[in-house]
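Since the structure comes first, as structure tokens, the remarks are kept for the end.
All protein chains but one are shown in place.
Right after this comes subunit A.
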Amino acid sequence: MAAWVQKNRTTLGIGLGVLVAAYVFYYAKHDIAPSMFGAAWGYAIPLVLAALVGVIGERSGVVNIGIEGQMLLAAFAGFFGAAYSGSMIVGILAGVGTGLIAGGFLAWTTVRWRMDQIIAGVVLNIIATGITSFYLKSGEILPGVIPNVDVPLLKEIPLIGETFFSGRSAIALVAILAAVVVHLALFHTRWGLRTRAVGEYPSAADTAGINVERLRLVNVTLAGSLAGLAGLYLSMDASASFERGITAGRGFLALAIMIMGAWRPLRALVMALFFGFINAVASQLQLTGGFDVPPQLTGTLPYVATLVVLAVAAGRVRGPAAAGQPYVKKDQ
């Protein structure tokens, strides 16, 4: 424990500082702070889920730039599944299922058929934009809402409980849970070790008897369900409609979050929150007024912050070595 604290003292120090600052802000500006933290998390939820898709993919050696398309397809299938069947459950299943299918498409094209991973992702994005625009019907409404889940006890904690454990739907809880589970699985299980091996040095993993192709197929496909949830969050939870291009680039943003989070699930969660919070600050500057700053300028704040973080972190983070390369057995 002491050694672990020693090793991670910078991270812990920064984390503690941020936490203290957040609580000071929370009590000092109680009229706006809770809603800003709420807005930050609301913005971060789909980014966390989508970033996890990227993390799982790249950790297993598959670059997934089709997250945007996966989300879009799932948002579409979920919304219209629910609207036509009259059941939210059917919609959610349709959305997650579509995410899985889209993940499977990417997995099969890139891993089994060894198609270029970037092209496969682009194809997925174009297919998604095409299908969802073509079959879009306006005027449909959802039969209900995804109910909010308040976690007993945890919701009583000031700030944290209010922000994360009350007034949010189950998808938000799943996002936190998924980040923790993927972290533990990636760094503390046999599956995680194998996945990382396959992403770093597939031929060594192969020599050790790991079925590289199968592991990649399964990982990329299953990660699609998280992209599905991210899409569902957009069309069935955060808003109650499906519009063309509803993802608005969030799938690509998630890739930046993944890099900012150094391909680690929990850091990606923190980075998504950071990005969400800067966004909340940008709109709060407009809402509060008094500053004569044009909204176009405040709107660039999150992106400037991203650039700064990436620049500071640049060189220190390195992605999985084999990401982007299809694995071909030498004797084939």
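Going forward, a residue touches a chain if its C-beta (ideal position, glycine included) is under 8 Å from a C-beta of that chain, and two chains touch if they have at least 3 such contacts; residues count from 1.
In this text, contacts and distances are computed from a predicted model.
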Open item on the list: Name the omitted chain as UniProt records it, choosing among "Putative Cytochrome bd2, subunit I", "BMP family ABC transporter substrate-binding protein", "Multiple resistance and pH regulation protein F" or "Dihydroorotase".
Closed with: "BMP family ABC transporter substrate-binding protein"
Open item on the list: Can you say which of A:115, A:173 or A:317 touches the chain missing from this structure?
Closed with: A:115
Task: Residue among A:8, A:133 or A:189 that touches the chain left out of view - done: A:133
- [ ] Extract the touching residues of subunit A with respect to the undisplayed chain.
- [x] 31-32, 34-36, 38-39, 42-43, 46, 109, 113-116, 119-120, 123, 126-127, 129-134, 138-139, 141-142, 145, 234, 238-241, 243-246, 248-249, 280, 282-284, 286-289, 294-296, 298-300
